[in-house]
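Shown here: the complex without one of its protein chains, the others still in place.
Note that the chains take the letters A and B in the order they are written out, and that residue 1 is the start of every chain.
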Amino acid sequence: MLHACGALPIMADAPEEAAEITANAAALTINLGTLNPARAAAMLKAGQEANRHGIPVVLDPVGAGATAFRRETAAALLQSVRFSAVRGNASEIRYLAGAHAVCSGADVSAEDALETLQTSCTIAKQLAEKTGAVIMMTGEVDLVTDGNTAYTVKNGHPLMSRITGSGCMLSAMTAAYHAVRPEQPLDACLTVLCANGLAGETAAERMTAQDGNASFRRYLTDAVFNMTEQQLEEGARYEIFR
Amino acid sequence: MLHACGALPIMADAPEEAAEITANAAALTINLGTLNPARAAAMLKAGQEANRHGIPVVLDPVGAGATAFRRETAAALLQSVRFSAVRGNASEIRYLAGAHAVCSGADVSAEDALETLQTSCTIAKQLAEKTGAVIMMTGEVDLVTDGNTAYTVKNGHPLMSRITGSGCMLSAMTAAYHAVRPEQPLDACLTVLCANGLAGETAAERMTAQDGNASFRRYLTDAVFNMTEQQLEEGARYEIFR
Partner (left out) sequence: MLHACGALPIMADAPEEAAEITANAAALTINLGTLNPARAAAMLKAGQEANRHGIPVVLDPVGAGATAFRRETAAALLQSVRFSAVRGNASEIRYLAGAHAVCSGADVSAEDALETLQTSCTIAKQLAEKTGAVIMMTGEVDLVTDGNTAYTVKNGHPLMSRITGSGCMLSAMTAAYHAVRPEQPLDACLTVLCANGLAGETAAERMTAQDGNASFRRYLTDAVFNMTEQQLEEGARYEIFR
C-alpha cells in the first residue's frame, strides 16, 4: 500500500536500530498490533527520535484498551511522544480519550459502534486537545478533527472491514501523506481518509461474482496506485461537522 | 482467510498479553511455525487460559518433529493444554502419536506420504485417544477422527500444496468452525475439511493459462468468502472410514 501511494517503506522493530532508521525517514508509523516488549521499547525510541527531528509520527493504537500491556504501552507513548495523528476505530479512540470503552480485540465493539456521531466528535476533540494530534476515528462514517475543526468522510465500502490490515494500511498511508504535507496535518488526514475510502469504492466496482475479500484487497491497493488528483477531487465526499 | 469465513482474527504472540487476549476470544489457534521462546511461553499461557474459559483450542504442530525445540514445545503444550483439534500432515501427526516419523521441515516426507491410509488411521486414533482432541491428518486424502469414528475427505486440489500457509489457514479456519460449533468438534473438523478442499476445487476452476500459485491463493480465499451452504452440501466428498 505504501508503494502504491508512492512512498518507500522500511520496517524496523528492534530497539537497537529503530531510532537510527527513523532519523533518515520522512515519516514514522507506530502500530500497536502484535506488540511485544522489544517492539514497545523500539516504538518509544523511534517516536522520540522523530520528535527531535521534526518528523511526523502517526499512532495506530490497535486494540489499545484490550490488554493491560497495550494500555500501558499506549499511555507511555502518549506521554513521551508528540503525535501528528492518531488513527483508530471508535473503541480505540474512546479508550485513549478516557471515555468508557469496550475493547476486546482489534475490532470495534457493537456497543461502541452505536455511539452517536455527535458524542464521537466530542470524544475525538477531547483526545485532540489532550494530545495535540489530529484524531481520525474510522468506521462507517469517518470523523477527523484537530480539536477545533471536524470533518466527516463518507467515502468507503463495507468490504473494507472484511480484509486484514485495512486500518493498519490506512495509518501507514497517513504517515506518507504527512510526509508531503507536514505543516497541514488536518488537511493530510482529511485527504488520506477520502483517498482511501474512494479507493475502496473503486475496488468494489471491480468485484465480479467469483471475487471475494482476497480480490478486494488486491483491487484496493491497485486503486490507490492508479488514483489521480482529478479522481480524488471528484470523488471525495466530506463535509464540515458541527 | 479468517475474514473470508466470517471470523474476526487477532494475532497476539507476547506472553505479556496472550492470555488476556484469549479470554475475550471465541476460539484460539496455536501454530508452531516460526517458533521462538517468547512465543512458546505465550502459547502455553494462552492455551491454559482458553481451557479455563472453555474456549476451543486448535493446535497446528508445524514441523513438530523437526527440531528439539519444536519437540519440547509440542510436548509441553500437549501436557498442559487440552486441545479440541490438532491439524497436521502425516509426518507431524505421526510424530505426535509417537510413531516413527521423518520430519525435516514443514512438509511431509516422501516416506511418510507412502503410509497406507489404514495405518494412518490407527495412528490418528491413537493420538486422539492420547489427547482427547479430534485429529485431522491432511494430505492427498484427508483423515479426521475423534478416536471412535473416522472419516476420509477427498475434496481438495494439488495446487493447495503450492502455496505458502495453506495448512496454517486451514488450522485457523478450524478454530473458527469450532467457535460456532464447540459441542460438536468432530462435526466442525469434518465440515471445515470439506469446505476448505471444496474451495480449492472452486479456485482451480478459475485458473487461466497465465495464472500461477499467486492467483490460486487469491481464488482460494475468494472461494471461501463466497461459499454457500448449498454449495458445500452438494460438493462435500467424505465417507466414514473403517
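The rule is short, and it goes like this: a contact is a pair of C-beta atoms (placed from the backbone, for glycine too) under 8 Å apart; a residue touches a chain by one contact, two chains touch by 3 or more.
All values reported here derive from a predicted model rather than from experimental measurement.
When the whole complex is considered, the residue among B:Ser80, B:Gln118 or B:Thr164 that touches the unshown chain is B:Thr164.
Counting the whole complex, the residues of subunit A in touch with the unshown chain are 2-4, 8-14, 16-17, 20-21, 24-25, 38, 206, 217-226. Mapped onto subunit B, contacts with the missing chain fall at residues 33-37, 63, 66-70, 104-107, 162-164, 209-215, 218.
The rule we apply is simple: only the chains that are shown with their structure count from here on.
Subunit A and subunit B, compared by their mean Cα positions, are separated by 33 Å.
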